[in-house]
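The complex is shown incomplete by one protein chain, all other protein chains being positioned as in the whole.
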Amino acid sequence: MTALLATENLTMRFGGVVAVDGVTLSIGERELRCLIGPNGAGKSTFFRCLTGQYRPTSGRVLWRGRDIVGLEPHAIARLGIGIKTQVPSLFDGLTALEGVALGVRRLHGEREARRRALAALDRLGIADLAGATVGLLAHGQRQLVELATVVAPEPDLIILDEPTAGMSAEETAGTAALIREMSRDHAIVVVEHDMQFIRAIAETVTVLHQGRVLVEDTAPVVLSDPRVHDVYLGRPPEARQAVPA
Amino acid sequence: MHRRTLLAAGGLAAPLVMQHAALGADPIKVVGIHDASGGLDIYGKPMIACLDFAVEEINAAGGLIGRPLAVTNYDPQSNIQLYTQFATQAATKDKAAVVHAGITSASREAIRPVLKRYNTLYFYNTQYEGGVCDRNAFCTGSTPAQNVSRLVPHVMKKWGKKVYILAADYNYGQITSKWVTKFTRENGGEVVGLDFFPLDVTNFGPAIQKIQAAKPDIVMSVLVGGAHISFYRQWAAAGMKSRIPMVSTTLGGGNESLVLSPEEGDGIICAFSYFQEVDTPANKAFLAKFKAKLGASTPYLGGELAMRSYVGVNLWAEGVRRAKSIDRMKVIEALESGVSFAGPPGLTTLDPKTHHTTVDVFIAEVKNKGFQVLETFPQSPPSDTQSVCDLQKEPNASKQVVVDIKT
Amino acid sequence: MERRRAAFQSGLAVFAAAVAAWWLPQVLELFSIINATVYTAMAVLALSLALVWGFGGILCFGQAAFFGLGGYAYAVGALNVGDTTWAIPIALLVPTLAAAALGYVMFYGRISDVYMGVITLTVTLILFNFINSTAGEEWRIGAAPLGGFNGIPATPPLNVPGDPGTPLTPEQIFVVALACLAGCYVLCKLILRSHFGRVVVAIRENELRASLLGYDVRLYKLGIFTIGGAMAGLAGMLFANCVFVSPTMFSLAYSGQIIIWVMIGGVGTLFGPVVGAMLLQALTAWAGTLPDINPNLILGLVLVVAVLAIPRGLQPTLAGLLRRREAP
Partner (left out) sequence: MDAILATGIQALTGIASLLLVSLGLAIVFGMMRVINLAHGEFLMLGAYSAILAVEAGVNLWVAMLVVAPVCVGLLGAVVERLVIRRLYGRMVDTMLATWGLSLALIGAVTMAFGNSVAGFSAPLGSVQIGAYSTSGYGLFLIGATVVLLLAVWMVLRFTPVGLIARGTMQNAGMAAALGVPTERVYALSFAAGAAVSGLAGALMAPFSGVVPTMGTAYIAKCFITVITGGAAMLAGTATAAGLLGSVNTIGTFAFTPVLGEVLMLGVAIVLLRLLPQGITGRFFRRAL
């Protein structure tokens, strides 16, 4: 069964610095994958290689077996990938409903797009913000509107870059529940470094360290792996042996 | 140049000067359109002064057919598009009996069709490249057959056979350089270089370089406007003044001889149908009265541009007196019956067939900020236009015939 | 609610144009009619920038390039084709293709905004310098001499379609100009309510988010830029019928002027720039009549004060006031 999305030793070099060093992973249909690692582990660079914002130095990115390296971001999005960037990226001058409907409008008529947009806002519990101008909303609300914008067109895969950044503990928990519920009908890749959030989602986790995959296993295993703790605390992981599961 | 066009989009600069004579009857409307600002103000200001002076003289002598003249001057600020708007205003709003307008040939060609469409009599009072054949228009300035035809042999006799031409890049410069080429060849000379410059060019370094490479005997300048004055300045600064002599069909038309220092200007030879230094009693008397009236602000009447405006108004006045009316067609027919005016530049006679003038032509040399007349050619006819235009045979002609020579 | 408000505004615009077209020719004499036609043509040009800059987010310093191309294409077409009605499509086609070509080079060349301003400025300057140097005999297209600095004064005006013999009178040309202005206004309203228009506005709001939703940002920018170019060409054609085409149409002054009008009229609106265009042209004309005050001084000071006082322009500030009163 070909993976929905797979990378084959994906590498990204900026001058001398190797941000992503030969990462190979694959994500199935409707799989929920977390990608974690300390700051500077290459998570965001990897994310931008997937979305086409960066063109990788070498390696391949396969979407259902087809290599999509070099495609423009909008072409990659049209394949059915919803993308939420690290810095909230919204249409501040439009209302929430208009912004969300815009994504859907590419695939459906005017009326259908509005209906689906309202449904998406409702599912995220922010239907009341439909008429509000996005630019005036609070940070947490903006994150939810962006999630709605990404989900509304019902993409096959959703990639989220630090969705809980700047959220309160209670909002983070809420978002985790939402993502678990969304993963029923979308594949999701979440790039995060917030441990509580990962524990709440409890699916497969890939740990990146200095641009390479350090560990890839279920959440409980990864979270108890001392090398992961070392990496987060800044000690070199090689010092220890891999602790058997 | 560019910034002045800011007004073009709606520029409606009102008349600068509104003059009424004391006489009872309602005044005859005379409209003048000349650039009083921008790069062409060096020609416009003296022309406006002479036009007003002529009107005052006529009013002082009782006006025309018992009615005073009221002159309105518009300033198109060296912007061609304002010319058409003011010509339309003169014709449709002011209902002018006559319009004296235009300095560059570009402005003339812009308003000639407009004034014809609105049946308003048009006088173009300055030297130009010749060939205009239009029943509604009277061109009182000299044409190449009168000035260039005498200027080229004169300087070639003095300085040599090889001529390098620098010309302003619009219809006047293009066509006049053709005439210079024609007369140079006819006198056994050769044109060794020909460069055109847009009106706002001020850096002539490379051009001076090219001229030196071509090693001509004579440099002919057909440059126009304020910006081009820097050519004469850079030519002198490059020390070329003493090495290659210069002749010009346009220098002196404005106040160039005043603005340039003697080192930059002296020795340049020009030909016009009038110089302030022409010593005839009529000219002396005119200058005295002119200075008496304007005092300190009397402009220097270099070449013929300003004087032709004075003569143009008087020729038109003669037409009105003879026609005893200001109706356009009557005045045209009166003017076509052979009108002449003995003025400061000598006798000016209107040629019925081409609406051009037979005039005395003078060749003069710039001498410390003034001119010294060298040669005089009395009563030279506008033979170039006569050869291509006969308004008696084709009365509703309205075109400009360009001399064609194989360059 | 949105659809009703837009329909009302369009209806109002068409009604206003109809009244002006019927009433003004009877009241004003010929000279003012021609000036009013110039004002209207320049308003269409301002509208084209309002669309491209206000809604497309593309600050283009070169609308004058398409304005000039439209004028010259009309003049050359009219002189070569007997019936000037066929010169109209030519006058629209040339600037549209030029805008598409320039747009392609800029948007697909990843040029940043500041440089886009400079490139559009440079292209306009190139066209000005080039056209200014075509005075020679050899510069002619068919029967139409380009005329360089002289421009093409003998451009035949629009004639009654199908009947080359009878040119339109200045009053009729004024009505045509008003119809074009109203038509362009309604067209802009329709575009902005269409899906295409919404995406263009979304791109102005956030280019990255729009591309991550699958929209090819370059294509939409190219689209709105080309429509703006065509509209500027139309303004050029109207201008050729009330003044005449000359290199000054490509001058910096025109590009700069309309930016001032859209800025003072209100970036991000359509009605503001049109009103701004009319008001400021009247102000420039009035300033020209003052005996010893140079109009540039007044216009310059007005602009400096406006920028300092009204950051987002006249109309939104007024609209803002209105909305504040309406709000509960």
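To keep things simple, chains are lettered A, B and C as they appear, and every chain counts its residues starting from 1.
Simple rule for what comes next: contacts are C-beta pairs under 8 Å (C-beta built on N, C-alpha and C of every residue); 3 or more make two chains touch, one makes a residue touch a chain.
Keep in mind it's a predicted model, so treat the numbers as computed, not measured.
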Checklist outcome for this item: Answer for the absent chain's shown contacts is B, C
Item to check | Omitted-chain contact residue, chosen from B:117, B:233, B:322 or B:369 | outcome: B:233
Item to check | Candidate in contact with the missing chain, chosen from C:101, C:190 or C:307 | outcome: C:307
Next on the checklist: Touching the hidden chain in the complete assembly: which of C:60, C:260 or C:285 does that?
Outcome noted: C:260
Checklist entry - Of the residues in chain C, which ones touch the absent chain? => result 59, 105, 109-112, 114-115, 117-119, 121-123, 125-126, 129-130, 132-133, 252, 256, 259-260, 263, 292-304, 306-308, 311
Item to check | Residue ranges of chain B at the interface with the undisplayed chain | outcome: 1-4, 6, 37-39, 41-42, 169, 195-198, 200-203, 205-210, 212-213, 226-227, 229-230, 233-234, 236-240, 243, 255, 259, 261, 263-264
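Convention: only the chains that are shown with their structure count from here on.
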Item to check | Chains in simultaneous contact with chain A and chain B | outcome: C
Next on the checklist: Suppose chain centres are the mean of their C-alpha atoms. Which chain sits farthest from chain B?
Outcome noted: A
Checklist outcome for this item: Maximum number of contact pairs occurs between chains B-C
Item to check | Averaged-CA centre spacing for the pair chain B and chain A, given as whole angstrom | outcome: 78
Next on the checklist: Roughly how far is chain A from chain C, centre to centre by C-alpha average, rounded to an integer in Å?
Outcome noted: 45
Checklist entry - Taking each chain's centre as its mean C-alpha position, how far apart are chain B and chain C in Å? => result 38
Checklist outcome for this item: Residues in chain A with touches to at least two other chains are numbered none
Checklist entry - Touching chain A in the complex: which residues of chain C? => result 195, 198-199, 201-202, 204-206, 208-217
Item to check | Complex contacts: residues of chain A adjacent to chain C | outcome: 51, 72-75, 77-78, 83, 85, 89-94, 98-99, 102-103, 105-106, 110, 149, 153
Checklist outcome for this item: Within the complex, chain B is touched by chain C residues 29-31, 34-35, 38-39, 42, 128-129, 132-133, 135-137, 147-151, 153-154, 243-244, 246, 248, 251-254, 257, 281-282, 284-285, 288-289, 291, 295-296, 299
